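Sharing a structure with you now.
Note that one protein chain is taken out, while the other chains of the complex remain in position.
Should a chain be cited, it is by its letter among A, B and C, assigned in written order, with residues numbered from 1 in that chain.
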Amino acid sequence: MSGRHLLQIPGPTNVPDRILQAISRPTIDHRGPEFRDMAADILVRLPLIFKATGPVVTFPASGTGAWEAALVNCLSPNDRVLIYETGHFASTWCRLAQKLSLQTTVLPTDWRHGVDAEVLAETLEQDKAGSIKAVCLVHNETSTGVCSDIQKARAAMNQTGHPALLMVDTISSLASIDYCHDDWGVDVTIAGSQKGLMLPPGLSFNAVSDKALHAARSAAMPKAYWDWQDVIDANQSQLFPYTPATNLLFGLREAIAMLLEEGLDQVFARHARLAEATRCAVKAWGLELLCLDPDRYSNSLTAVMMPQGHDADALRNVILDRCDMSLGNGLGQLAGKVFRIGHLGDFNELMLASALSGIEMGLTLAEVPHKPGGAQAAMDYLSDTSPRP
Amino acid sequence: MSGRHLLQIPGPTNVPDRILQAISRPTIDHRGPEFRDMAADILVRLPLIFKATGPVVTFPASGTGAWEAALVNCLSPNDRVLIYETGHFASTWCRLAQKLSLQTTVLPTDWRHGVDAEVLAETLEQDKAGSIKAVCLVHNETSTGVCSDIQKARAAMNQTGHPALLMVDTISSLASIDYCHDDWGVDVTIAGSQKGLMLPPGLSFNAVSDKALHAARSAAMPKAYWDWQDVIDANQSQLFPYTPATNLLFGLREAIAMLLEEGLDQVFARHARLAEATRCAVKAWGLELLCLDPDRYSNSLTAVMMPQGHDADALRNVILDRCDMSLGNGLGQLAGKVFRIGHLGDFNELMLASALSGIEMGLTLAEVPHKPGGAQAAMDYLSDTSPRP
Amino acid sequence: MSGRHLLQIPGPTNVPDRILQAISRPTIDHRGPEFRDMAADILVRLPLIFKATGPVVTFPASGTGAWEAALVNCLSPNDRVLIYETGHFASTWCRLAQKLSLQTTVLPTDWRHGVDAEVLAETLEQDKAGSIKAVCLVHNETSTGVCSDIQKARAAMNQTGHPALLMVDTISSLASIDYCHDDWGVDVTIAGSQKGLMLPPGLSFNAVSDKALHAARSAAMPKAYWDWQDVIDANQSQLFPYTPATNLLFGLREAIAMLLEEGLDQVFARHARLAEATRCAVKAWGLELLCLDPDRYSNSLTAVMMPQGHDADALRNVILDRCDMSLGNGLGQLAGKVFRIGHLGDFNELMLASALSGIEMGLTLAEVPHKPGGAQAAMDYLSDTSPRP
Partner (left out) sequence: MSGRHLLQIPGPTNVPDRILQAISRPTIDHRGPEFRDMAADILVRLPLIFKATGPVVTFPASGTGAWEAALVNCLSPNDRVLIYETGHFASTWCRLAQKLSLQTTVLPTDWRHGVDAEVLAETLEQDKAGSIKAVCLVHNETSTGVCSDIQKARAAMNQTGHPALLMVDTISSLASIDYCHDDWGVDVTIAGSQKGLMLPPGLSFNAVSDKALHAARSAAMPKAYWDWQDVIDANQSQLFPYTPATNLLFGLREAIAMLLEEGLDQVFARHARLAEATRCAVKAWGLELLCLDPDRYSNSLTAVMMPQGHDADALRNVILDRCDMSLGNGLGQLAGKVFRIGHLGDFNELMLASALSGIEMGLTLAEVPHKPGGAQAAMDYLSDTSPRP
């Protein structure tokens, strides 16, 4: 097919050339001075992306590995974790905890709203015995496009005085939607490389609070690959306890540089603006957003409900075949019912125009009932909110 | 700036990754077997792109060099050439001929129409002495978006029985708009790498007829770098008479492969479709096309007239600043009066949607009077003409 | 520094441009048809490299992760594993097993010999209760340059009739030294991407026998990220249970293609030849090989003893500073006492000449007592054994 493929799944995102070039540099000795210089740079600047002052532990692993790392470092066998099931990924994290022999308490949702801080608080208050050792929340649910209010959840936890650790998945929010590991009082932040960090998949992260580090000292779950302490110790000398994914680290250094050059505030504002334009398009089409709470709309992706009787995957296939664009599928109970538009990472207004035009053409070609003018509405929003020259 | 720059000038065009990767391979010995294998491949397949059976001479040079090569190989000092001034590039070619001490007869146009075969024929008929040694035509005027009918021009020349050579510039048409060096009776075809061939600039070409080769034998203009015969002789052994631009040749081999994989007919149909969609947008905006003859609309670029009192470069600057897209400027007498949209090369429907959306946003932001809905009209055209799944 | 860095640590190895280009392709949808085509190709052809007919499970992880995966899939808490400590990496694997709460029985060596099949057999025979559930061997010890005879070890195990699983680390032997997962009766083979596979680090592998799969069904260690079954199930549809390291998989596909194009037998012969040349150099220098058993010399790396009173790291620093070449350091109890020359992966005779010349210059500059002529001796060996044209 001629021209450029458009990767509008909600991650992996379109990796910029600057990062692709970085990861294609010849691999170097992971114990030599050039590597250590790079590691020193990453170790100092990566926490800025998390707004963390403590360590950020980097794993050569997918985001799923960082979920596992958070649990096995802080918990002991049969510990209980409270998981707020805001969508497919929260649910998957829960299954992972169960596979690791942890007890789970699940707070259900309709997958169309975020975390309810009051429900969370109530649940913790009922846990007089303190059996819940960790609360697991997903900041931005990649399967639904609902972004929960972590600050409020933390405040609610604080009010109960419950000592559980707070673990937050920011896989599809970090470096796209404002997030403050320290200020929001998060104990373990889980992140991955392939979304707002604009890298290919293959790296994942745990930002860790003092409280989490303290918990880790007495946690009894067996751990080796995921052991934070080994990484933190080796990082003192700009090393890793086992062979790091050197070429992805080349890309990580570049990604951090790009984000800091643009400025995190500008990065977040850009995502917010492109997300709002996307929602303008969806509304203009007369389609329904999956997320029912406007305060909780995600700025990194938008999940759109298919009209009754129409299959999202059929639409996605038409768009892939005709327009060479990939969209995200519905996951778990949403399979076939929604499609997801990723609008995060290395992304700008004209790329969004492409994406929305492709969806609109696809809706027409797949004969999905909709009103025309979605892409136009997005463009109008962007023009209207652009400062005059 | 975040996201991808959109290069919608009418060349250089967006170079696909496959070609960028090819040109970044380590340079090799230009006299060794690996090079010769590549040269053999190019020498066999490059003529297919010109629909030529004779030699195509490749120069490490810009397209301007290929203009010069056409003239110095076939002509003698003070020979006369007839140049049909269909736009800025025809006019520049004329100046080049004059700098080379050739006599020029210029057939003027309003830069909004193509070659008039009757006018051409009349002019040749008046040249009873046969002083005109070559007719220089631009197939597709990159400065105006007018594509002349070369076949008709040749037929008119034939009818006069005038022996002048026919030289045709296909710099912005080759591999985008159907062109037949042999069947149309062209003697020298001039082309460059940076348009339909999807390469960076730096290579240019002369496809040469037997008649032109014959003329070259007695032509008296001094020539060395541009001497066809040296190249043709060296090419017999898959070599070049001086160091070739090896890495651009890596790209050329890949470009030819990509074009033949897609199929030239499909390449031309794609360009035609995207060009028509572009014109739908311009009409919907209520703007005027520079080209006044619908039969001669270019399929590789569209030049759009600015409304009175509005400067095209101011618009282009807004679009570059806000939307990170480059458009072509007005050249020569058209400076400030038109902007040019390149829609050729490695290009597809969603890239066009990007480009048109960016122009529409730019028109709004620069407060250029226009009707909304141009991008939408293009999209509608594309949807309407797309086969149903 | 001018010119190319030479990466002669025993892995990561010099990644060829073809693979660096592959991993720098734009990331694609890991659930789309293009990805599935690639996965299908890898799933069919990767086992050929292991000479395995069963599944090879690929993890986005370092080799250390593949060690952990082997253990957690097959074993239950407090199970006993027998580890033959042939060097630093065997010892590290042992510590990893202990961190995972497994019981370990360690068979010590002087780190200068390979596995002694008789000692192994005796140990198993004494385990009448069958408490040992797995035997962990390192095929090629990256820290010592000793390559153990796995076939012999398996035969010895078979003779005892002991039911323990056989797990073999081939991290620095796979695709460099002949290895037969099926024929040698190995249950779990552990491998990584950054050595003979010529990739950057970030992928690791478990080739799995039926017996191991069977054991996995009743194994009680908690596992999630490393769970073979999830991967094997998803692989049925050319998918992975979590986001795979797409760009490294681009490289893996290319690496497999390169190895099969060269032919595994030729790959092994090339490594054997370059390794023998390296040993010729070491002998000519009058230095001592760490490996004391000529039958067990490694063909992928050579560890060289420093003369008494001379520090290997001082030598390595001189060579890095002056010659821009990285060599492997002494690990664990060998720190400062040996340097290690990697001669594996994408490597040829002239690269070896570079490496040995750099070492010889370094020995001189660092004033390490040695005889000159090592590089010359290697070259002579290569010339002598090269078929005459």
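We adopt the following convention: a contact is a pair of C-beta atoms (placed from the backbone, for glycine too) under 8 Å apart; a residue touches a chain by one contact, two chains touch by 3 or more.
Just so it is clear, the model here is predicted, and its values are computed rather than measured.
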* Any idea which of B:130, B:163 or B:222 touches the chain not displayed? -> B:222
* Structure fact -> In the full complex, subunit C touches the hidden chain through residues 1-4, 6, 14, 16, 262, 267, 270, 318, 321-325, 346-351, 353-355, 357-358, 360-361, 364-367, 372-373, 375-376, 379-380, 382-383, 386, 388-389
* Structure fact -> Residues of subunit B touching the missing chain are 5, 7, 9, 11-15, 20-21, 23-33, 59-65, 68, 77, 95-96, 99-101, 192, 194, 200-202, 221-225, 227, 241-248, 320, 326, 329
* Structure fact -> Where subunit A meets the left-out chain, the residues are 17, 21, 24-26
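Rule of thumb we're sticking to: only the chains that are shown with their structure count from here on.
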* To do: Tell me, please, which two chains come out on top when C-beta pairs in contact are counted per chain pair.
  => A-C
* Average the C-alpha coordinates of each chain, average all protein C-alpha coordinates together, and give the chain whose average is closest to the overall one. => A
* Asked: By CA centroid distance, what chain is farthest from subunit A?
  -> B
* Please work out the Cα centroid separation of subunit A and subunit B, and write it as a whole number of Å. => 46
* Structure fact -> Among all residues of subunit A, those touching at least two other chains are 14
